[in-house]
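This part shows chain A:
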Amino acid sequence: MAMELSNAEKDGKYTIAVKGEIDLYSSPDLRSAITKAIPSASAALHIDLSGVEYMDSSGVATLVEGLRASMEKSVAFVLLAPAPPVLKVLQLSRLDTVFTIKDRA
Partner candidate 1 sequence: MSALTYMFGYTGRVTLNSLYAVARVCVLVQDTAYWAVVQPLRGKGLRLRSAVEHFVEFGFNSLPIVGLICFLIGGIMSMQAVYLLKAFGATQYVANLVGVIAVRELAPLMTAILLTGRSGSAIAAEIGTMKVSEEIDALEVMGLNPTKHLVVPKFIAMVTAIPCLTILGALIMIFGGFAVTVWVVGVEPNVYINNTINAIKIRDFATGFSKSVFFGIVICLVGVYRGFQVEGGAEGVGKMTTSSVVTSIFLIIFVDLIFTYIFFF
Partner candidate 2 sequence: MPEENGPIIEVKDLVVKYGDRTVLDNINFHVNRGETFVILGGSGCGKSTLLKNLVGLMRPHSGHILINGQDITEMTDVERVEVRKKLGMCFQASALFNSMSIGDNVALPLREHTKLEESTIDIMTKIKLELVGLGGFENYLPAELSGGMKKRAGLARAMAMDPEVIFYDEPSAGLDPIVAAGLDALIRKMQSTFNLTSIVVTHEMASVKLIADRVLMLLAGKVVGYGKLEEIEGSEHPFVKQFFDRRPDDESDNRDDYIKSLTGQDDD
């Protein structure tokens, strides 16, 4: 089961919706999507994680990278409605407090 990405932009708010599995092999795609989106997101970059069925540590690392890159460009980096598997992995790596997590925009 692969990962699907879809993008949407609305009033400077850029949203990447992720569906499926974020693993060692799909994380590079997510990373390039985030890197490309940061310049076009003038105010905020939202990553919709509600459709994620599985995320491993490469996913966490990718999100941390996204957060870092967004902070440099002063873009707000928000995780939108992370599915339970995502939340669990974030908690395990003790990074759930680092991210801004919102239920629904």
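Basis for inclusion: all candidates are chains of the complex that A comes from, given by their letters.
By our rule, contacts are C-beta pairs under 8 Å (C-beta built on N, C-alpha and C of every residue); 3 or more make two chains touch, one makes a residue touch a chain; residues count from 1.
Just so we're clear, the structure is a prediction, and the values are computed from it rather than from any experiment.
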Field: Chain touching chain A (counting every copy) in this complex, out of 1 or 2
entry: 2
Field: Of chain A, residues touching candidate 2 in the complex
entry: 1, 21, 23-25, 27-28, 31, 53-54, 56-58, 60-62, 64-65, 92-95
